[in-house]
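Left out: one protein chain. Kept in place: all the others.
Let's look at chain A:
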Amino acid sequence: MGMSAAAQFHVLAVDDSLIDRMLIERLLKTSSFHVTTVDSAIKALQYLGMVEDKLKGYETPEIHQNAEVNVNLIITDYCMPEMTGHDLLRKIKESNSLKDIPVVIMSSENVPSRINRCLEDGAEEFFLKPVQQSDVNKLKPHLLKSRSKEEEETQPINNNKRKQESSAPFNKNSYKIKI
């Protein structure tokens, strides 16, 4: 079952710094990802099809879901004005339509409590800036795992073995904090 012939992975990169957006875009494109960059968490949510509900904050009404947007991974800066990367992570994980998209957080500050909170709240990885090629190389496994999970879910119902399998929890302990 070959994966390499599949469509390119689409990564949404969120960072308020233009320099960092340029960097992450080049790093991702070097790994053959298709990249979209936005400069705020709010724009990211809009891109993902979330529409503001003045009463309840951001949520995704069924009718407004942008069916054409197909984002396979979101990589976001932590420190951003108005809405942080952590807030963005929470909004994504609270959304039924978006919660399965892997989210990666980047930060220039090495704050263990911040890192742990992000990982506990569902971030797949936490990269310290400046992000390296070796960090970006860690993304493909998460994308391949998501893609194979998607493919499983579209299999015919008589494949009972799949239904009984539960996906192993992501091993967050494998993250090493850089000193």
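Note that a contact is a pair of C-beta atoms (placed from the backbone, for glycine too) under 8 Å apart; a residue touches a chain by one contact, two chains touch by 3 or more; residues count from 1.
Note that in this section contacts and distances are computed from a predicted model.
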Per UniProt record, name of the chain withheld from view ["DNA polymerase epsilon subunit 3", "Elongator complex protein 5", "Histidine-containing phosphotransfer protein" or "Nuclear transcription factor Y subunit C-4 like"]: "Histidine-containing phosphotransfer protein"
Contact partner of the left-out chain, one of A:S32, A:S108 or A:S148: A:S108
Residue of A:S32, A:N70 or A:Q132 touching the missing chain in the full complex: A:Q132
Interface with the unshown chain - residue positions in chain A: 17-20, 22-23, 26-27, 30, 79, 108, 129-130, 132-133
